[in-house]
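For this depiction, one protein chain was excluded, whereas all remaining protein chains were kept in their positions.
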Amino acid sequence: MEGAYADSVLSVIGLALAAVAFILIVFLLSAVVSPRNPTPEKLEPYECGMPPAGVPWAAVRVRFTGLALLLVIFDAEAAMLFAVAGGLRGFPAGVIAVGVFVGLLTLGLLYAWRKGILEWR
Amino acid sequence: MSGLIWGAIYGLAAGMVISLAAFIGVWGERKIAGRIQLRYGPQELGPFGLLQTGADTLKLLLKEDITPAAVDVRIFRVAPLIVFAPAAMSLAVIPYAYGFAPIDTGVGVLFFVAVPAISVVGVLLAGWSSRNTYATLGGLRAAAQMISYELPRTLSVLPVVLLAGSMRPLDIMDAWQWWWIPLTFIGFIVYFIASLAEINRVPFDLPEAEAELVAGPFADYSGIRWAIFAMAEYGGLVAASLFGAAVFFGGYLGVPGALGVIVFVLKALVIALLMLWVSWTFPRMRPDQLMATAWKVLTPMALIQLVLVGAVISWL
Partner (left out) sequence: MSETVSGPVFAILAFACIGGAIGMLSARNTIHAALWLSEVMLAVAGLYLLLSAEYLAVVQVLIYASAMSVVVLFIIMLTLREREGPVRMADFSIGGGILAGLTGVILYMALADRGDRISAMPVEPSGTAALGELLFGRWTLPLEVAALILLVSLVAAVWWSREVDS
């Protein structure tokens, strides 16, 4: 596994590190040149001058959790589609097999639609 | 070893490209917005007000970076990184010139849709860590919007992969034919709208609504940390237009050498301008319309496009 391939693997890791490093450099630059004199008023949460009422970290009824679960399932579908998409050209049997795969999950989408999960409530 | 170094170079380059794009983009956007709203936009500083963004950047750098007392400090500081780094990384798999993509990987297309998805976690945590009711709710809403539009965005690039028979961006460019443009046009529309929503631009800027609300999940961020979020959005805009221009409109193809890169960038610029135009023309959507558009319009459209392309490739 010498050569170009190994390089491309490592370069993804280098890329991630550099992207983070870039922001840290910008933060550092800002930390050097920006003033720093906090006052109690400045350090309040931004709520237009009112003292915040209650703790915001109370349980939130996240209505989107169902959507997030749907996304996980459909992402798994999409990932499989990407895996097979590469070799489907000029292969009708394969297209039909994958078509059934997509059809089954489309049925699932229609089911979620009928049950009203996709509504904003 | 050289791979690590090259990757780091590309990463820094991506950061700089995004900075530059934000620099010019903010100016261009304000000019265009001005014209659309029958005013001039920035014009005092430098020719055509070009130096205005420079002054703004300087101001943001010099601003006090406030970390409110109530926030969860560690997550508050880490969240901008989680939002920005994926946007920068997605720039690296785009095919810029014949035979050149900074990171040439066999799963490039999937990489392009998968990696920016991480920033959802950053947005959600940015809102939560502020320990501010509005920011927390804003973060939740932003996350809900981003996950809803992730599926149509992922599916919209699939037809191109089907046609090219590969996920490697350079292979796609090699296989690219002009008649793919009409064939994948539905896919492009889905991609365009979903990309707008992913970067929270105006018809889809409900979580932020900076003019009316207080910038949603980023309410408690100030100075350079806030600027990083704005830059990540510009990075997303740049990456989305470049990638769209490459896979849906043939990027640098048909024009030899360095001229090809220029043509590629021009095509991307057209898409970017279209995005700005849409942003400044359309009113904001209602939340229920937002959800309905993602799941009941765009996803079925992407599926129809898939079936269409599937039918075509089975007898190619």
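Order as written gives the chain letters A and B; numbering starts at 1 within each chain.
Note that in this section a residue touches a chain if its C-beta (ideal position, glycine included) is under 8 Å from a C-beta of that chain, and two chains touch if they have at least 3 such contacts.
Just so we're clear, the structure is a prediction, and the values are computed from it rather than from any experiment.
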Given B:Trp6, B:Phe84 or B:Trp128, the one touching the chain that is not displayed: B:Trp128
Interface with the undisplayed chain - residues on chain A: 1-2, 5-6, 9-10, 12-13, 55, 57-73, 75-80, 82-88, 91, 94, 97-98, 100-101, 104-105, 107-108, 111-112, 115-117, 121
For chain B, residues in touch with the removed chain: 1, 3-4, 72, 74-75, 78, 105-107, 110-111, 113-115, 117-118, 120-121, 124-125, 128, 140, 143, 147, 150, 154, 166-167
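The rule is simple: only the chains that are shown with their structure count from here on.
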In the complex with chain A, residue positions of chain B that touch it: 1-12, 14-16, 61-71, 80-81, 84-85, 88-89, 92, 102-105, 107, 109-110, 128, 130-137, 140, 143-144, 147-148, 150-151, 154-155, 158, 161-163, 165-167, 214, 219-220, 223-225, 228, 287-288, 290-292, 295-296, 299-300, 303, 306-307, 310-311, 313-316
Touching residues on chain A, where the partner in the complex is chain B: 4, 6-24, 26-27, 29-31, 33-38, 40, 42-48, 52, 54-57, 60, 62, 64, 67-68, 71, 74-75, 78-79, 81-82, 85-92, 95-96, 98-99, 102, 106, 109, 113, 118-120
